[in-house]
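For this depiction, one protein chain was excluded, whereas all remaining protein chains were kept in their positions.
Letters are used for the chains, namely A, B and C, taken in the order the chains are written, and counting of residues starts over at 1 for each.
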Amino acid sequence: MSSHIQRKVAVVGASGYSGEELLRLLGSHPSVQVVAVTSRQHPGRQIGEVLPQFRGHPTLGKSVFIDSQVDQIVASGAEFVFLALPHGLAAEFAEPLLEAGLRVLDLSADFRLRDAAIFEEFYGVKHPSPHLLTKAVYGLPEVRRSEIADARLVACPGCYPTSILLPLIPLLRKKLIEPGSIVANSLSGVSGAGRKASIDLLFAECNESVRAYGLPGHRHLSEIEQELSLAAGTALRINFAPHLIPINRGILTTIHAAPKDDLTLELLTKTFQEAYAQEPFIRLLGPDGFPDVKYVARTNFIDIAWRLDPRTGRVILLSAEDNLVKGAAGQAIQNFNLLAQLPETTGLL
Amino acid sequence: MSSHIQRKVAVVGASGYSGEELLRLLGSHPSVQVVAVTSRQHPGRQIGEVLPQFRGHPTLGKSVFIDSQVDQIVASGAEFVFLALPHGLAAEFAEPLLEAGLRVLDLSADFRLRDAAIFEEFYGVKHPSPHLLTKAVYGLPEVRRSEIADARLVACPGCYPTSILLPLIPLLRKKLIEPGSIVANSLSGVSGAGRKASIDLLFAECNESVRAYGLPGHRHLSEIEQELSLAAGTALRINFAPHLIPINRGILTTIHAAPKDDLTLELLTKTFQEAYAQEPFIRLLGPDGFPDVKYVARTNFIDIAWRLDPRTGRVILLSAEDNLVKGAAGQAIQNFNLLAQLPETTGLL
Amino acid sequence: MSSHIQRKVAVVGASGYSGEELLRLLGSHPSVQVVAVTSRQHPGRQIGEVLPQFRGHPTLGKSVFIDSQVDQIVASGAEFVFLALPHGLAAEFAEPLLEAGLRVLDLSADFRLRDAAIFEEFYGVKHPSPHLLTKAVYGLPEVRRSEIADARLVACPGCYPTSILLPLIPLLRKKLIEPGSIVANSLSGVSGAGRKASIDLLFAECNESVRAYGLPGHRHLSEIEQELSLAAGTALRINFAPHLIPINRGILTTIHAAPKDDLTLELLTKTFQEAYAQEPFIRLLGPDGFPDVKYVARTNFIDIAWRLDPRTGRVILLSAEDNLVKGAAGQAIQNFNLLAQLPETTGLL
Partner (left out) sequence: MSSHIQRKVAVVGASGYSGEELLRLLGSHPSVQVVAVTSRQHPGRQIGEVLPQFRGHPTLGKSVFIDSQVDQIVASGAEFVFLALPHGLAAEFAEPLLEAGLRVLDLSADFRLRDAAIFEEFYGVKHPSPHLLTKAVYGLPEVRRSEIADARLVACPGCYPTSILLPLIPLLRKKLIEPGSIVANSLSGVSGAGRKASIDLLFAECNESVRAYGLPGHRHLSEIEQELSLAAGTALRINFAPHLIPINRGILTTIHAAPKDDLTLELLTKTFQEAYAQEPFIRLLGPDGFPDVKYVARTNFIDIAWRLDPRTGRVILLSAEDNLVKGAAGQAIQNFNLLAQLPETTGLL
């Protein structure tokens, strides 16, 4: 139906929530041919049998999961490979796949940090492939588009970091807010915790429940602070409070920060418009908008709004995204489109 | 079954969520006889017919709603009256009921502020009974127990304010945090918006949705800042960001603030223990706890935890309460127990 | 991007849940140009402003709602018009639009019944356009594909009826079950009740709630029994018990019926396979499957499974669909594809 050249891609670890979402999006991407889908748990079974929403899918429904073996992935002829694996495991695959000449889009945290020591501090284990850290590009297209296009290894940002970085980076770059003043509160749907059999994640535990967790040192802080510091041109630390709320998908983030002296609402608005007005996946709701996860669910959009509180003088930033799309699979495909020299919105709008 | 003298009480406006919760709690309160329950919409109908959960209730089930008329309330012989009415309407009832000699527990915002000008600023109308403002006592028992016991008019705190004031007041009184540094993010269940037919509150609009609202100037700020300023001994302003999340009941609040220079975690912990260890309805979860609304639902408890973030130096405070109990009906009954010289926990534990 | 001829279509009444879903699906349909979208409430406003999920949509986002006026719809050049209007109102639009030469896909109940007397019995008003009833085709593509292709007026089936008719019609046609023995229990998400400001549909009323309603004479019975009687070749009546459950989307239907004497599981399975194995939107889960609304959400699929209970001898049929897609907007587009001589799955797979 399309005259595009079909890029051959593989998805490694497709039975988690992010992997499933990758399949959903890649399965209707007009320039992609999915040539290998792996699963440690379900090799040999049809995708439509394991993930029933894919029954009847024209291309994926009857495709068969292969085992998560590097040689099988290479043998599939894939040029691009998406890794949707737990932290730690991704690095084991990335190294041989890169050596075999594939370009890697990693959705785990394994290559997001430039400094192996910080990885060890936050993740509690030595980094398995520290030499790759400097080669990886942190894949936030709105911030690092041209580097991504040339990368062989893209470290796709975490879901919380995406929702925090995109509102803050333009303000830090322009030095409009005090670097040490940032407080970010994020509310995440339960899919963010992954498909794992844990009492804490049961319906009867999460429904009619809301709680903060991981305070004060959530792992995502490491990449958030790395990227914010780069934008600010100075090392900074922030407070980040993640919360679990009873929705399936979505992250809402509310950020408070102290402005530098002469910030006006007009300048705030102008800064966002200059930074993002042309971005296809950032919707600027302005100084009156209220982002809501229901309007970004299953899309690659992030909605951003802002305030300058006349009573306290503080800047308030609001963002909403789908944690599995702009916060994971969708952003990975946005990065893939850059790598594959496709229009950046292909398969995502 | 009980040898207590039964206090005669009336509930005005019992068909909203707070009024319903008052009935639930008063209906099993061992020292209360509910002698009048009013409803503008349902006069003449049995409570159990309008509010089906009360069918079969030994005392309330077959009681009949009377019309919301002051003379009828007075005629019932009630000594105490709970007003669960919309803002503005409560004042119309409070004045004649006080004159008739009843003691009034008002759940609306009408008497929470000491300054009629601030009421007008935040509520957009002139205060109907400004002379009563100085007579009303702001009914936070943990802060103002003895004044409440002597009051004739108690202004029961709002749901958000309760969740913010109780964690902050001890720290401000001891001058442990910077008054100008406070950022409070609150997540509220949908019952907080009341039982009103609004598209925005439909199940299909709220489920799988989360959003902030009322930024930056939510009405509850007025009472929050009034009480915090009193505690701090200096006028202060805070940032308060309320959010609507898809649960029926509960408020979770996360507060960030900058400490004064020499605050230690030990001092923070000691301050909470000194302030609240003897309080029957405050549960101190300590510096590792994570309050969760599911553990306070349908109780008058508020759970509080705290952190001193070693990375940023900021204080983090967490609280969870049931917006309809400690945030409304339960706290009103706690105040009533004080007025009626009953043990403060009667009917609530 | 596509070489298809673009069919010009209009959507009347796009601010309800079905209308919104029509826009979502038509907005990515490769052979459709949406030339008019009407709204009584929001004429002159951009679609992306009223329905925020469409902000940033390449074609719809900045389109403007026009008023719901027949002449404006005709002037748009639309050849096909979808009516997503309340029952009763749809007929007022259908008649002049048909006269103006447009082909009409009506999502309301106005043209589903062949007999105006039965319409009056179930809907309580005289039918406004009884002469059109015989011209309308009941738009269940799997049952009446060729008639639909030639129709000028398609009455798209209700959400409950679709979930009940598709499992039952093959069995009744082959006379495998007793016509008088059918009991259908259906569980519907709250969007099925429409976007209307009703206390009963509030989040805090529907969450943690489940109830039957409309018993025993729900309006949808009229079209269900009409179509089942046609399939059975004899007038029949069924029991239908609809229930409201706290999900946004989806209908799950469980049907029990008594088999004719010699029904075997093999024959049951064979009957479904012969009837539906080639259908692109019916997924047969077989005698062990359990349809679940989560696997059909936002798709035009209906999943069907069956049992022959060895203990009681009864046939059990299970189906799951998205009430807004296969139960409304998706099925309407499936019908449109037939009218427009497009492949039936265009824009839906």
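Convention: contacts are C-beta pairs under 8 Å (C-beta built on N, C-alpha and C of every residue); 3 or more make two chains touch, one makes a residue touch a chain.
Quick caveat, the model's predicted, so the values are computed rather than measured.
Participant: Of the residues C:Ala116, C:Leu267 or C:Ile316, which one touches the chain left out of the display?
Facilitator: C:Ile316
Participant: Tell me which residue among C:Val50, C:Val64, C:Ala149 or C:Ala212 touches the hidden chain in the full complex.
Facilitator: The one listed residue touching the chain not shown is C:Ala212.
Participant: Using the touch definition from the top, which of A:Asp106, A:Glu208 or A:Asp292 touches the missing chain?
Facilitator: Only one of A:Asp106, A:Glu208 or A:Asp292 touches the chain omitted from view, namely A:Glu208.
Participant: Could you please point out the chain A residues that touch the chain left off the display?
Facilitator: Residues in contact with the chain left out: 17, 189-191, 195-199, 201-208, 246-248.
Participant: Identify the residues of chain B touching the omitted chain, counting contacts across the whole complex.
Facilitator: Per the touch rule, chain B residues meeting the hidden chain are 52-53, 55-58, 208, 280-281, 283, 292, 294-296, 298-299, 301, 303, 349.
Participant: Tell me which stretches of chain C touch the chain missing from the display.
Facilitator: Residues 180, 183, 185, 187, 205, 207-213, 215-217, 221, 237-239, 241, 243, 245-250, 252, 254, 256, 290-294, 297, 307, 309-312, 314, 316, 318, 320 of chain C touch the chain absent from view.
Going forward, only the chains that are shown with their structure count from here on.
Participant: Farthest from chain C in C-alpha centre terms, which chain would that be?
Facilitator: Following the centroid criterion, the farthest chain would be B.
Participant: Taking each chain's centre as the mean of its CA atoms, how far is chain A from chain C in angstrom?
Facilitator: Here the centre of chain C sits 36 Å away from the centre of chain A.
Participant: Distance-wise, how many Å sit between the C-alpha centres of chain B and chain C, to the nearest whole number?
Facilitator: 46
Participant: Which residues belonging to chain B are in contact with no fewer than two other chains?
Facilitator: Residues 205, 207-208, 246-248 of chain B touch two or more partner chains.
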